[in-house]
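Moving on to chain A:
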Amino acid sequence: MSEKEKKKNEEIRIGFFQCHCGVNIAGSVDVKEVVEYAKKLPNVVVAKDHMFLCSDPGRNLVKEAIKKYNLNRVVSSHCTPSLHQETFRTVLKEAGLNPFFHENVNSREHASWVHYRDKKKATDKVKVLVAGGIERVKHHKPIGTMRLKVKKSVLVIGGGPAGIQAALDLGKAGYKVYLVDRRPHLGGNMARLGKVFPTDDCPICILGKKFHELRQVKEIEVITYAEVKELSGYVGNYKVKIEKKPRYVDEEKCIGCLTCVSKCPVRVKSEWYEGMDVRPAIYINYPAQFPRIPVRDPEACINCGVCKKVCPADAIDFDQKPETIELEVGAIIVATGYEEWKPYAVEEYGYGKYKNVITQLELAQMLNPEGPTHGKPFKPSDARYDKKKRKLVIEGEPPKKYVFIHCVGSRDEKYFSYCSKICCMYSIKHAKMILMDVDPNAEIYLCYMDIRAFSKGYEEYYKQVQKLGARIVRGKPAEIREDPKTKKLYVKVEDTLLGKPIEIEADLVVLASTLRPSKGTKELADILRITTGEDGFLRELHPKVGPVDTVTAGIFIAGAASGPKDIPESVAQGSAAAARAMSLLGKGEVEIILNKAEVNQELCIGCGICETLCPYGAIKVHETHLGRKAKVSEVECQGCGACAGGCPTGAVMRRNYELDQMFAQIEGILRSAKEIFKDEPIVLAFACKQCAYAASEAAGTSRLEYPPNVFIIRIPCSGTIDIAHVLKAFKEGADVVYVGGCEPGSCAFVDGNLKAEKRIQFAKRLLDAIGIGGDRLEIFWIPAPESMKFAEVAKMMVERAKKLGPTPLRKAKAVKEVI
Partner candidate 1 sequence: MIAEEVSKISGENPFACFQCGDCTGSCPVSFAMDYGPRRMIHLIQLNLEEEVLKANTHWLCASCYNCTYRCPRNISFTRISYALRNISVKRGIYPNKTTKIFYEIFLDHMLKYGRFNEGIFVREFVAKGGKGLKELLRDINLGLKLWKKGKIPKDVDKIDKLDQIKKIYEACVKEEKEDKQ
Partner candidate 2 sequence: MKLAFYLGCVIPAKLPNYELSARKVFEKLGVELVDMEDFICCGFPFELFNHETWLKMAAYNLALAEKQGLNIVTLCNGCANSLAHANKLLKEDSKKREEVNEFLKKYGLEFKGTIEVKHFIRVLYEDIGLDKIKENITKELSEFKLATHTGCHVVRPSEYMDSFDNPIKPTKLDELVNITKANNINYLTKNLCCGNTSRGLNDNVSIELLRRKMKDLSKHEVDALVTICPACYLQYEMGQLELKTKFKEVYNVPVVHYPQILGLAMGMSAKEVGLDMNKIKPKKIIEAFK
């Protein structure tokens, strides 16, 4: 150690504060012992404990200590950083220190809650973690902030109820809004329904009112039949490229008289009506659509030119070409909604094989007053296309006996394990519509597993359909048979409340199929650099406290794009996303904390590896007077650290996760662990804060026990991991090391997890080569909710450490120490 460093070291004055958290920590950890231990560690000037450190008196204790003892570093030991790290950073700020001179030790989720049976071990573990924190905080550096000007305009993608609401809220507040929809009109799936629960009003009427408002607010620009193709820029200053598909009708000229539509001689299956009705080659989807401008389907069109001839406004233009629109916006709201899964795969129900097995969305089309039969359900086996009349003809009796099957594809491990949330309600709605409007004597069986009618007014809605005489059977049907002659269907189901299998005869079987994210959601997410979850829906930043935020600053989500939602919820989210966008853009500038990547110009050799690693294009190699050097765009950098982990010279670093800081923490933990845990195996884990660390928090909340000799270090993304971290850990005496990352496809930073996997695979070979053994290192995918898996992995790795025994390095050192 040089003189300079020594001096610097002496100048470091650390305060340590241990929280009791009532009995949550103090109940199974001897806090006094921890405080005594911390007091003896070098550079610790003061160590104290408090019943509730996060309370006003607790925070004051820290603040006063900083002043009284002239502290320049603080380590606080309490709950997990995602709860109160920010609290204590603020305390430091208030006391005049840079907030990043703080380190958080997790003594609740990682010790007291998971080792509650063994007070001694829990206390020991906290001591080890504290030693790591104190060693680390010595190397902390101040991190600053910067201010950015932002554009007061917002792009809203998707014109369903959520998107429309967001656009209206923003437009009315004076923000420029671009409302883009892929379809030739707005309205989303809502416009396809006859009624909407729980008030049974007509969606077209509700939408009609909203469309009217949209026309009134001049700040809103509606762009239909268009898709987002490209995104660049950063929060507050996004540049978006949108491709507008040719409609072959001039939107400026068209007066919406629909003469062209009525004269077109062509008929093809209508996608809007799920193929149950036909439409012309130049068409509109529904009479009240907005904008009321037809679109020509060039594939169906026979180029007869009749439409051109009859158009009074001369609006039809067969030569239209795709058009690219470029927009500059401060924020983006994604409200791309859902689509219904076509359950061909659930073969036992015969969808696609038996004509009279349909989905609920298809039934919704039948029940729609504007639909093919104006609200009268029919058996598809009775339907025929009449060429002369050029329309659908129904021959035969209307259906009398219906069987509705809930949870088709949903809540099923073979297909989608999530609950589609609104199927119970729309099944009930359709039963109600049939019994009230179509045929009060219809026999309707609802085969359900659990009726989920939980929102305001929903239980009452459910009660109404019971009163109307729907027959409610608890059981998931096993199979459906069709009588090939009569086309009658026989549904076999165990009525679980009767406890015996029954067979129900039906004219029409309706499947409440799973709600899936709209087609193209993944592609759009990739363009916008936001993430999708395992279920394919867009991922919110936090399911509870960040439901409309995403990992990318300035991009928000609303409605069913992030998971099945009903209309009230979608509308609420539309407003919520609008409010989030306003709070971001309202002041005209934003403050960004620069806990991002940084390049040490001296060490950088300009190799450009970091450039290939960055998923955001935020780090680029430039020609400078010193040669080729990498440079970080701090506004675009999201702070995942993938670049730092892959830099061959250690020039690139992620602030607050710099090599010396990580090394110090590793060293601190392992030195103390060797001393306290002696001959027991020592396992070190690096956990991504998005998933594995969150799972460790959940394990704490659920009091899932695992061996105490697993020490967890929090990293922003598994992609932050550097082979150097791993080697350092083994050098300092870890017996087994593992990394916990997000499942492939769900990394918050696109693919940091896969980068980590590659590095770990390489490191394993390296360990094999140097005689430590590759099986001492692993990487696991531990999604945030899988606390059980977290505990299992921890147990397994300790078992492995026991089996493999101490590493040659640890053994050698032990021998050395004895000598």
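In this section, contacts are C-beta pairs under 8 Å (C-beta built on N, C-alpha and C of every residue); 3 or more make two chains touch, one makes a residue touch a chain; residues count from 1.
As a selection rule, all candidates are chains of the complex that A comes from, given by their letters.
This is a predicted model, so every value here is computed, not measured.
**Q** Which candidate, 1 or 2, sits against chain A in this complex?
**A** For chain A, the touching partner among the candidates is 1.
**Q** Give the list of chain A residues in touch with candidate 1 in this complex.
**A** 348, 407, 411-414, 449-450, 474-479, 492-496, 499-501
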